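Below is one structure, written out as C-alpha cells; comments come after it.
A protein chain is absent from this complex, but the other protein chains hold their places.
As written, the chains take the letters A, B and C, and residue 1 is the first residue of each chain.
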Amino acid sequence: MFDIALIGAGRIGRIHAANVAAEQRLRLRYVVDPMAAAAREVADGAGADVATLDAALADPAVKGVIVASATDTHLDYASRAIAAGKGVFCEKPIDLDLARARSAAGALGGADVPLLLGFNRRFDPHFRALEQRLRGGSMGALETLHIISHDPAPPPIDYVRVSGGLFKDMAIHDFDMARWLLGEEPTQVYAAASCLVDPAIGGAGDVDTARIFLRTASGKLCVISNSRRSGYGYDQRIEAFCAGGLVRADNVRETTVEAWRAAGAAADPLQNFFLDRYAAAYRAEMAHFADMLAGAAAPGVGYADGIAALALAEAAGRSAAEGAVVTL
Amino acid sequence: MFDIALIGAGRIGRIHAANVAAEQRLRLRYVVDPMAAAAREVADGAGADVATLDAALADPAVKGVIVASATDTHLDYASRAIAAGKGVFCEKPIDLDLARARSAAGALGGADVPLLLGFNRRFDPHFRALEQRLRGGSMGALETLHIISHDPAPPPIDYVRVSGGLFKDMAIHDFDMARWLLGEEPTQVYAAASCLVDPAIGGAGDVDTARIFLRTASGKLCVISNSRRSGYGYDQRIEAFCAGGLVRADNVRETTVEAWRAAGAAADPLQNFFLDRYAAAYRAEMAHFADMLAGAAAPGVGYADGIAALALAEAAGRSAAEGAVVTL
Amino acid sequence: MFDIALIGAGRIGRIHAANVAAEQRLRLRYVVDPMAAAAREVADGAGADVATLDAALADPAVKGVIVASATDTHLDYASRAIAAGKGVFCEKPIDLDLARARSAAGALGGADVPLLLGFNRRFDPHFRALEQRLRGGSMGALETLHIISHDPAPPPIDYVRVSGGLFKDMAIHDFDMARWLLGEEPTQVYAAASCLVDPAIGGAGDVDTARIFLRTASGKLCVISNSRRSGYGYDQRIEAFCAGGLVRADNVRETTVEAWRAAGAAADPLQNFFLDRYAAAYRAEMAHFADMLAGAAAPGVGYADGIAALALAEAAGRSAAEGAVVTL
Partner (left out) sequence: MFDIALIGAGRIGRIHAANVAAEQRLRLRYVVDPMAAAAREVADGAGADVATLDAALADPAVKGVIVASATDTHLDYASRAIAAGKGVFCEKPIDLDLARARSAAGALGGADVPLLLGFNRRFDPHFRALEQRLRGGSMGALETLHIISHDPAPPPIDYVRVSGGLFKDMAIHDFDMARWLLGEEPTQVYAAASCLVDPAIGGAGDVDTARIFLRTASGKLCVISNSRRSGYGYDQRIEAFCAGGLVRADNVRETTVEAWRAAGAAADPLQNFFLDRYAAAYRAEMAHFADMLAGAAAPGVGYADGIAALALAEAAGRSAAEGAVVTL
C-alpha cells in the first residue's frame, strides 16, 4: 500500500481523495492546502493528516504526490515532488504558458520521469473502448475524426477570466483526445470562434463557441466542436471515420428510462456534470497511478502530452485571432 | 397485364385500388359496390367501370378479384369468384364464425385454390426481415415470442359492436404472426382480458386490453399484448427469443428527428395510423397477388391460415370468458 | 457511524462488505462464517474481526446485522439479530418454504420490526426512475406491465438443484417488482413453463423458460418473461403501459460504443453479470440500510414483501405444474 500526499483540497482534490480511499493499493497520508479548513475537512474524512508541502515531501513513506492545486502552481509543485523522488499525478493543464511549460521539460519531460498527467478522458471506459477498436485494426485506417465537447452551461465569469480561454481551458482535453486517437501529430490548425452564448464571455476577451480543424502530415482530418453551453447536458461524443466504417462513442444518459407519448419518445437527460460523466475515468486514472507507483505501468499520458496539447491550444487561439491557418 | 375487379369501395378498397394502379402488372377494370357514389368515385379515379358482381365475374378478361367488402360477405363473394375461375385476394377475416368458415373450406381451402388472404403483416418489410433472420438459422431455434400490437386509440363504439370483438378483430393479425413465426401450431391458449380503456367497450360486451399466451407441442411459448389504446401511436413490435440470441423488429417513427433539451431527448412520434405503418406491406401484398395471377407464386397465406387464426381467436375468447386454459 | 456484523463471507457477502466500506456511515466490525478462511479474508480486507454469531450479537456497539448466509439460515439468523435488538438487512429470499416463512411472521413481520429485505432491484436507479415516473402521475393510471428478466446463461446444475426452482429463485425478484409497480396485489396467477435451454435442468425437476401472468382485482395485467439463458447478456427490462403512454426502462450496455459497417450498426454488449448490472442498486441498498439504522427511514421493503413474493412464486409453480390458473 502506497502513502499519498494530496496537494489541493478543492473540488477536484476531493474527487481524488475519494478515489484514493476506494483504491486498495493507495492510502491518503497528507493533505496540503493553504486553506486550512478545507485541508482539515478532507484529511479528517480520510484519516489523513494536514501537512505542509515540505513536510509531506520529507516523509519517505510517501510514494506518490497528487498535484490538484491552482494551475499556476502545477509546474512548481510537480517539479518539487519529482525532485523529492516521488511519483507524481499532476492535474491538467501543466500550465497556461507554453514557453514556461517548455522550460520545465528538462526536469519533467523525460521518458523516465514518473509523472502522470491528468487527462482523465483517456481513462473513460467509452473512449478507451473506441480507442481499442481503432487500434485493433478491424475498422481499417482512421481517416477523419469528429470530437464533440459541449459543456452543459458556461462557468462563472470570474472563472472564465482566469481560465486561459476556451482553447486552453476546455479544448485542451479535445486536443489530447485528437492526438491520442489520430496516432499522428497535427501539422495544421484552423480555428473559428464566436461569442454566441453570453456577451460577458466576449467582454472578458474570450469566446464561447468554436470549431477547430486539425490536419496531420498524412492528410487525416479532425474537427473539434466546442460550446460553453449545450442546453441539454454534457455532450461528449467522438466519431472516428475509418476505411472500414465508423466507430463512435455516444453520450451517457442518467438512466435508461423513456416515456413514450403522443408527442414522441422522451429519453432521460444526459448526465449533466463532468464529475458524473467521468466518474469512472477518475477512478481508472487513480488505479493507473497505483499501477505506476507499483512499477507495473509507465505513465499512460505524460508531460510531453501536456506540452503538445498546450501548443495546439495556443495555435488554435492564434488562428482564431488572425483568421488564418496556422502551420506547426 | 391482368384486369382486376374490386369488390368494396370503402377505406381498404381504396387502398387496394391505389396499389393496383401503382403495380404495373395489374389494371383496375371494375369496381363493385352497392354504394353507387363510392363505386363511381373509385372507378373514375382509376379509369375503371362500375359494374355488378355478376357482370364483373362474367368478363373473361378479368383475371383477379379483390374482396374488400363487409366481413359477412367475404365467404360468399370469394366462393363466387373462385367458382368463376378467378384468382382471389380476400381481405381478412374470412368470417367471424368459425363453423361457417370451416363449412366453406371444401370450396376455398384446397391447396390448389388461388386464394390469397389479406394478412398484410406477412408482407411488412420489417417483419419479413425478422422472419428471414429466423428462417436463416443463424440465431438458433426460436424458443419464445413476444408480439406487441397496441392501437393508437379505440375505434368508434359502433364499430366495436360489429367487430367480432378484440380477439377476432384485432388479435387475429397477431395469431397469424404467431403461427407464421413459431413454425408450429399452438396447442394451448390462455387469455386474460380487461376493460381498462373505455367502459363503453365493456358495455358493448367486449374487452380493450388483453394478454394472450400460446404454447406449442414442443414447448415454445408466445405472448401477445393487445390494447385498443396506446396513447403514443401504433405500437407494433415483435421480439423473438432464440437459442442464439434475440431478433426483434421495432416501431417505425414518422421521421428520424430528435430534439435534445435539458429534460432529455425527444424523438418524433411513432407512425400513428395503420395505413401509414403498413403502406409498404399493402403494396408488397398486391405485388404478390400479381405474382400469383402470373403463376409465379403460390398464395403466401391462404384459407387454411384464416381458419387457423380464427380458431385461435375463438379459443382465446373462450379462455378469457372462462378464466381457464383452452387446449386445442 | 454504525458498527455492522456481516453473516456470510460468500460472493454476495463480499459485495455487501465492500459497500459497507464505501458507505461513510457504516463500519464493518465483525464477519461471521463457518468457513474460517473466507471469514478471515473478508474481515482482514475491511479491518474487521472474525467472530461467532453469539459474540457479534452480544456486542452492544453493533447496531446492524447483514444476513448473507445460506438461504435456509435466513429466518433463524434474522430472528436472533432482531431479538438482540439489532437492525437487520436480510438477503432474499426469506426462505424457500412459504409455511415456514409465514410462521416467523409474528417475530419478523411487524410494521415496527427494523428488517430490510434485500430485494435489490427496488434500489436500481433505472427502475426507481421508472417507478417515480409512475407515481408522479403524469402518465396516467398503470394498466399493464411487462417485466423481462432473462439471465445470460444458466447457473451450474448443482445450484439449480438447491435453488428452489426458477419461480422461487429467479422470478422471485420479478414478483417483487410486479407488486411494487402495480401498487396492487395480484389475485390470479397463471404460469407456463418449458425446459428449452438445457435438458439437465429438466432432469433436476426444474424449468428454464417461463411466462407468468398476473391479474389484480381491478383488472391490471402483468406478464413476466423468464429465461435461464439469453445468449446476449443480462436482459432486464420493464415496460409499463399507462393510460397516458408507455414508460420503460431499457437494458444497460457496457459502453456506448458502436461500430457501423456495411452489415449494419453493432452496439457494445449488454452488461453480462448481475453484480455489474446491479452494482449501483447494491450501493443504494446499503445507503438505505444506513438511513434505517439512523432512524431516518423505515425499511423500504420488508418481511411482508418477502412473504408476498414467495406466495406468488409458490402459486406460479403450482399453476405451471397443474396447467391451470391459480386464484390467490
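The rule is short, and it goes like this: contacts are C-beta pairs under 8 Å (C-beta built on N, C-alpha and C of every residue); 3 or more make two chains touch, one makes a residue touch a chain.
Keep in mind it's a predicted model, so treat the numbers as computed, not measured.
Peer 1: In the whole complex, not just what's shown, which of A:22, A:105, A:246 or A:308 touches the removed chain?
Peer 2: Of the candidates A:22, A:105, A:246 or A:308, A:246 is in touch with the missing chain.
Peer 1: Among C:8, C:64, C:231 or C:317, choose the residue that contacts the chain missing from this document, as touch is defined above.
Peer 2: In the complete complex, the chain left out is touched by residue C:231.
Peer 1: Of the residues A:38, A:113 or A:223, I need the one that contacts the missing chain.
Peer 2: If we include the chain that is not displayed, A:223 is the one touching it.
Peer 1: Give me the subunit C residues in contact with the hidden chain, please.
Peer 2: So the residues of subunit C touching the unseen chain are 230-233, 253, 260-270.
Peer 1: When the complex is taken as a whole, what residues of subunit B touch the one chain not shown?
Peer 2: These residues touch the chain not displayed: 22, 125-126, 129-130, 133, 138-139, 244-252, 254-262, 268.
Peer 1: I need the residue numbers on subunit A that touch the omitted chain, in ascending order.
Peer 2: Missing-chain contacts on subunit A: residues 140-141, 143-144, 146, 150, 188, 190, 192, 194-197, 209-211, 213, 215, 219-221, 223, 225, 227, 230-232, 235, 241-246, 323-325.
One rule holds in what follows: only the chains that are shown with their structure count from here on.
Peer 1: Which of line, ring, star, complete or other matches the graph of chains that touch?
Peer 2: Its topology is that of a complete graph.
Peer 1: If you average the CA atoms of subunit B and of subunit C, how many Å lie between those two points?
Peer 2: The computed centroid separation for subunit B versus subunit C comes out at 42 Å.
Peer 1: In angstrom, rounded to a whole number, how far apart do the mean CA points of subunit A and subunit B lie?
Peer 2: Comparing mean C-alpha positions, subunit B is 57 Å from subunit A.
Peer 1: Residue numbers in subunit A touching 2 or more other chains?
Peer 2: Only 260-262, 268 qualify.
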